[in-house]
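The other protein chains are all here in position, but one chain of the complex has been omitted.
Letters are used for the chains, namely A and B, taken in the order the chains are written, and counting of residues starts over at 1 for each.
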Amino acid sequence: MEENSQGKRVDRRVFLHTGVQLAFVAGLGGLTVLVARRAGGEGYVWQLDPAKCTQCGRCATSCVKTPSAVKCVHVYAMCGYCDLCGGYFVPDTKILDTAAEHQLCPTKAIKRTFIEDPFFQYTIDEDLCIGCGKCVKGCHAFGNGSLQLQVRQNLCDNCNECAVARNCPSGAYTRVPADKPYLLNEPGTGNGPPQKTEV
Amino acid sequence: MMENNSSTEQTVRLLKRVATLSGIVALILSVMIGINYIQIKRVDPLNTHAIIILQEQLKSSPGDKVLQQELRELDLLARKAFFISRWQIRTGGYILLISLLIVIICIKWIEWIQPKIPPRPKQARDRFWEFRQTNQRWIIYTGIFLVLGSLALAFLTYKEIGKTLQEQTDSKELSGRTPGSADQKNPTGDRLNSDPSNSDQPLDELNSSLTISSDSTSVQQPFPVNSILQDTGKSNAIPPGQSYPSRTEILSNSATFRGPDGDGVVSGKNFPVNWNGITGENILWKAQFRLPGYNSPIVWNDRVFLSGASSTKREVYCFDATTGGFLWLTDVSAVPGTPTTVPTVDRETGMAASTLTTDGQRVYAIFATGDLVALDMDGKLVWAKNLGLPKNHYGHASSLIMYRDLVIVQWDQSQGASVKAFNGETGELVWNTPRDVRVSWSSPLLVNTGKRLELILVADPCVAAYHPATGKELWKIDCIFGEIGASAAYANGMLFATNEYAKTVAIRLGDTPQIPWETTDYMSDIPSPVANDKYLFLVTSYGVIVCYDAKTGKEYWIKELENNTYASPVLVDDRVYLMDKTGVMHIFKADKVFTSVSEPVLGEGSVCTPAFAGGKIYIRGDQNLYCIGK
Partner (left out) sequence: MILLILFSWQLTSAFAIQRFPKPEFESGYITPETLLPTPRANVLEVMDVAIFLIAMLLVTWAVLNRRSRKLVFWISIFSLAYFGFYREGCVCSIGAIQNVTLALFSGSYAIPWTVLVFFMAPLLFTLAFGRTFCAGVCPFGALQDLIAWFPRKIGPKLNAILGIIPYIYLALAVLYSATETDFIICRYDPFVGIFRINATFSMFLFGGGLLLSGIFIARPYCRFLCPYSVLLNWISRFSRYHLTITPSVCVQCRLCEDACPYEAIEKPVTVKNPKSRRTIVRTFMLIMLLIPFFVLLGGWTGSRLHETLAMVNGKVRMANELVNPETINGEPESIEMTAFKASGKPVSTLYEEASGILHQFYIGGWIVGGFIGLIIGGFLASRLVTRYRTDFEPNRGTCLSCARCTDYCPIKS
């Protein structure tokens, strides 16, 4: 009698367990289906839209990496090769030479090379660049805006939640498809990833 | 067996030592990294204050080799500090990780060669149920704590934002629906009262939030607060058809930006040349205002007017010219048709850059939102209208000017630029002339060529003149370009316009205006030039004063100031008054050689052009309004 009731209790428990297991399977399956309908094949990476960027300087400080994975990128095709470069020189510079006191970049990461009179090429040394965006601001204010901040995808850890995106005051950061990982402003394309330029 | 045991023990002892040692290394390292991190965070070598100071110094004395050298060395040092510290932290991190790894390996190793023998279980009393009860009790405590904690937090932080936001959205919708066209039919402003949506709330807000020290003695005193919403239609009481002020009246006051005619020339003598805002010497009074703005004060008889604005509020202030007492403040934020969009303005332009104007009966003000308002001399709203959100990327900055009873607005924007004249009494649009120009920040001036009055406007690409009564374009010369902020200067038939990166150009007025000379040596992007019949005085925003021969363009002298100058120079009698950004007034002779008269200090920064009237100078500093006199 006693054993019988024990056995029944065990049976009942096994039955209950199986029921709950099935419920879980159904639940998880349902959730998977629901989410899978929203799933996209390709992965995403973080990128900032230079058109929205206000060069607040947080890219340098907010990134979980030190130095930041955001760097200044030079779109040569847009550059005016100015002698008086708003991205290279501090405002009101009268003598245009490479003296430290005239350079805007805090780490002197921009190299100025003479091409031909009166044009100069500006090259970013990404090992030195901290992504503060000072030169970008200068270039936007006085020049063509060929210096732009971008997340360097080889440096970015692609965090699930980008700390810079969270702190970006102008909401310039978005997830972009991993096969089009840059949002540079380029001449002719207005605003779009450079991969589109071949059109 | 024994040997085996002792060798194991030896290994364990060795491992323990290694573990302890690496543990100590790890501890020291982590402390060092921490200190390094905090140091670098505090010093921030890339934004060192010392470098910034040196840079400023160097700017004021370029070519100082010692200073240059010092700056370069410091800069190199700072960068070195930054990169070395970064390297240190990173390398330290790796070593720390390795030393921790050693500790972990040692401990695991010990565990393996000397496995822990489970202790003989003690026959303790089974306290299963006791534990359960304690556990249960503490769950209840935690729950209670959570509820009380949350409620306390909610109580402390709850502000009913949701409700406020809802209300704001609703009221915005309401005010957005009131059509601007109704404005023109009945522009006296009393229709504002019929708008039920904004009846009491903003007024309460005003009354509750007003604290401002108002007069020279800084004693808090009550003053009447006018709100356009309080307007009871008394504004109709102004007798219609009254004439405009006489020329003498205009000249004895300062009703416009840069003097009576807007050309930076002030008639009259006996203005002080010495004062000191810090010691109070020659400071008659000093008053505070609430909202910021870069407009200059205007003066009419015994009253001084200025405006201020934030992104959400716009106000006009009136002070007693003799005592500095605060007479009234009128909140003009709720002009019908005001865009819900806060316009994009540059920090150096602000929401209230345009200087007011007055005809002695009403005060007119325009804001970066495109709101144009007219108040009577007691601050009651007469009319108000919105001209549309200015398509202006730095913010609307052009000041108003009066021609007889017309309020003239230079409405240069990136699309659909025009110049407009409104009837001062009714607000009716009298004439509107479209202009084919780009956006500008300069202000209009009225010049008397001897033959006629011309309204002169400068904007990319031209200097243009209009008939002030009809708005008909009289002439225009394409001679200037860029983002023009400086207004023109005029003296003795010669007009001068300038813009940085473009040129400085002289125009001889006449039936067919001509350009006798131009130069690209010095140009100005902010301060407007000023001229008399012999000389043109041009001031750049980086603080260089240049004196040219007005007729030939010959450069007489250059004077470099230590500081930037945003305010425009004013020619008073034979002297030029020029305020620099730090609040030092540079007074010098309007002459062929530079002769400084004095350099009185205000005690606070100023970017506004001073107003001169009745032997007194009115200066808007960053914080206070000053009246200077003997």
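We adopt the following convention: a residue touches a chain if its C-beta (ideal position, glycine included) is under 8 Å from a C-beta of that chain, and two chains touch if they have at least 3 such contacts.
Because the structure is predicted, anything quoted here is derived from the model rather than measured.
Peer 1: Which listed residue (B:343, B:444, B:569 or B:603) would be found touching the missing chain in the intact complex?
Peer 2: B:343
Peer 1: Since one chain isn't shown, list which residues of subunit A touch it in the complete complex.
Peer 2: For subunit A, the residues touching the absent chain are 17, 20-21, 24-25, 28, 31-32, 34-36, 38-45, 50-52, 54, 56, 58, 64-66, 73-82, 115-116, 119, 121, 123, 142-145, 152-154, 156-161, 163, 166, 169-170, 175, 178-179, 181-182, 184-187, 190-191, 194.
Peer 1: Touching the hidden chain in the full complex, which residues of subunit B are there? Just list them.
Peer 2: Interface residues of subunit B facing the absent chain: 30, 34, 37-38, 41, 90, 93-94, 97, 104, 107-108, 118-119, 121, 126, 128-129, 131-132, 134-143, 146-147, 150-151, 153-155, 157-162, 164-166, 168-169, 172-173, 176, 311-312, 339-345, 347, 415.
The working rule: only the chains that are shown with their structure count from here on.
Peer 1: Spell out the part of subunit A that touches subunit B in their complex, as residue ranges.
Peer 2: Subunit A reaches subunit B through residues 66-67, 90, 92, 94-95, 99-101, 106-108, 130, 132.
Peer 1: In the complex formed with subunit A, which residues of subunit B make contact?
Peer 2: Listed in rising order, the residues of subunit B that touch subunit A are 46-47, 54-55, 58-59, 62, 68, 71-72, 75-76, 79, 82-83, 86, 89, 542.
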